[in-house]
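Take a look at this one; I'll ask things after.
A single protein chain has been omitted from the complex, and every remaining protein chain is retained in its original position.
Lettered A, B and C in written order, each chain numbered from 1.
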């Protein structure tokens, strides 16, 4: 059955598959100290405009968040995130497992607001017993957010200003970063992110890699012995070149952003169709994720013809549903869907 | 340059690559609840002779050891292993990271001896202050061991008898299990392992998967909510079918053991050549790993022509070197090597 | 200067000091396996009406919460508490340090509402991806709460009913339990608590012990090897009889509740004086803690004459202040305070 359930339902982009096939029998050193990783890292540094960046490759998103956050925090510190942030609700407590509290704040359309962040931090240090509490040790944001929304460059700069004021780093979870970069109208580039953030990751799994995320410490500011920390957390891949090879491909001829653009174009067509047919949008998201509100019985009918992702229930009679396009979405699939809608 | 450094230098066995290519554009559910995983699990259950076994797929070996051991132990328990056990020395403290001590015992040719284990456990409970100490909560062994040696069925049964006496589970790390199963003269089958052990994993990464290990709880005895524990440890793969597909291939037409047999055959030829030329073996290992002692200057010459793995230094003038064959070793590579030796 | 800042500003109740002096030179076994601990445990079992209860003594409250919660939870579980619960905000992340998330819900006058708890648990298990989330593994409540309020017996039974429905244990933090038990009008007795809860602790530090909390598992349901868990968490006291001796004294001639009654009587007089002088109460608390709202300049004047505890700022111009009585509060101190007010 036709599925718009998520952006990780298929294997890998054909260009990536091609490279895997071509290099399959080559002998390479293990654990990511091979030439493919080196090339990928250099291309990422160039794309970020950060020659001194440290780049590390990991297998999945929760793993990446866990290792990066645990490594950047002191043991008495927690990570500030919005309540809907992936680390707060959907990672099975992977952050707490490493000993750190997620300090959850309210969100606005999935985003953290700089003013709210400042109020929270100010309040923390004004509390006379703050040293009996978890110190806010870093700020975590997602871009695109869990609701497919995007920060503007100004919003990112405002958050960064608060972080600078309170001397805590800003970390950006880019599980779907390519879909954000490939969205018309965004004023946030990869270079901006590298410039503004203290750490971020470029998501591969959802953008057409078999798996893989590239963590970037743009100022050469990776926590000491990050390699050993990855190993200690169980995240080190023996055949590490698989990660290098995939990211080398992503960052050749701008494939990474091109994939994002394609998926957003597909989503735009679906959004237009939905709008035309009078569907209610739950939130206004410009990227590859679309959230619509359906009456429960309408949802049931739809589910006979297409797989969608059930998100949340705003009331007894309605359901929020997510439609997701990806690198693998074809024009034909979109036509099929819009016919059904 | 020719390399016999390790068994994870190449990509994946051609049959696996073929399946990845064929199924690349299929849409599958994420996180391992797909049909490929189901089929692979059923085939593994059949191969183990354990219809009630619970099977879970993970990405890498350290990750697998970390999650299995942490999940099977109570928080006040540690894992008993020989000093040379992979979890004790070469996993960057991944076990301790989860709060558990590795209780290290002396080894004999890389193996744990049942008698020594019994002496240790007896002594523990005879100590009047044992409740101030870390409880031995499980026994960890590797098969083949880090030195390429194999337990006999009788040795495994003796270890199991001690475990039963002290009511602690036996866990077998099978990172190179296929190479053990494919060795002439072993009397240990996969069914024996499933019968004797409380948990074990069937290594994929070193046997010709891109990555992947299959954890088996043969008596349906997986720790509760093992899926969530995997997620919490950062080990859940979004495109979980990749693991199912690879193990489905391994367990079709006995490919897994066949791969093992091939590599051991290649190693046997190298062993014969070494013996013929008077090389000194460090340990007598029958599987795909060969350990020889070289004078330091001889080693240096060799390193100009072939990549080997430097293991340890028994004295100032000699070095122990490891030669490893794998699923990817060809007869031509073996000929080249024996010419060099 | 006169202080009503907290209930742990002085040493120990005179009866406790007396026993410490009398027994100082006796030789006793270490680590709590002495006769005083035995006697105290028996008296607590009798007072709880639970002959089969397991009782353990610990030094402090955060330590107790940390060890009890960590020991009762599976590693993939978190603890449900209201946002103002001590474990959520004021223990420096001691719960998260052990790997568990605090699942925070809104409070009503510091209390958890059974209906809200049910809604949360129902929603959790209805979410199709709940196994990607932290499982609610136990419920934590305080009695008296952080705002000095008390549950009714009916409220406790309602919460317990939800816990039973979802098969998770109920744990009660009784840091100030004696002040709750000693409050006129409460219908909750120690026996009720032992009957309703799966675990709770009887607070000593704030009731006139030098230090010490008594954890009770009323159904003999202590986590296995709880002694070793205490040691592992760094909580085992070498001279454990100090704890036994103090609780033996508390539970001789009903001293524990008598202390509570005295402090509440003192607080009642202060409440009457405050009411008479038109002060605004922030919350209506019947125990030894009183929360009043003061204009900021009024607070400053007061602070020249008496030490109070600054709690929170409901707005720019006002401050919530806590007045606390204790076992050590004398009638003269109360008179002095009411003169100042």
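Operating definition for what follows: a contact is a pair of C-beta atoms (placed from the backbone, for glycine too) under 8 Å apart; a residue touches a chain by one contact, two chains touch by 3 or more.
This structure is a prediction, so every number in the text was calculated from the model and none was measured.
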Worksheet item: With respect to the chain omitted from the figure, which of C:71, C:205, C:249 or C:319 is a touching residue?
Response: C:205
Fill in: Listed residues C:134, C:181, C:196 or C:236, member touching the removed chain
C:236
Response to the item:
Where chain C meets the left-out chain, the residues are 3, 5-6, 8-12, 14, 17, 20-21, 23-30, 59-63, 66-67, 91-94, 97, 205-206, 210-211, 228, 231-239, 242, 307, 328
Worksheet, complete the sentence: For chain A, residues touching the missing partner are 31, 70-71, 74-76, 99, 131-133, 135, 224-225, 227-229, 231-232
Discussion item. For chain B, which positions touch the chain that isn't shown here?
Written reply: 75-76, 78, 89-93, 96-102, 128-129, 131-134, 310
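Note that in this section only the chains that are shown with their structure count from here on.
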Discussion item. Taking the mean of the CA coordinates per chain, how far is chain A from chain C in Å?
Written reply: 42
Discussion item. Distance between chain B and chain C based on Cα centroids, please, to the nearest Å.
Written reply: 50
Fill in: Of all residues in chain C, the ones touching two or more other chains
75-76, 99, 131-133
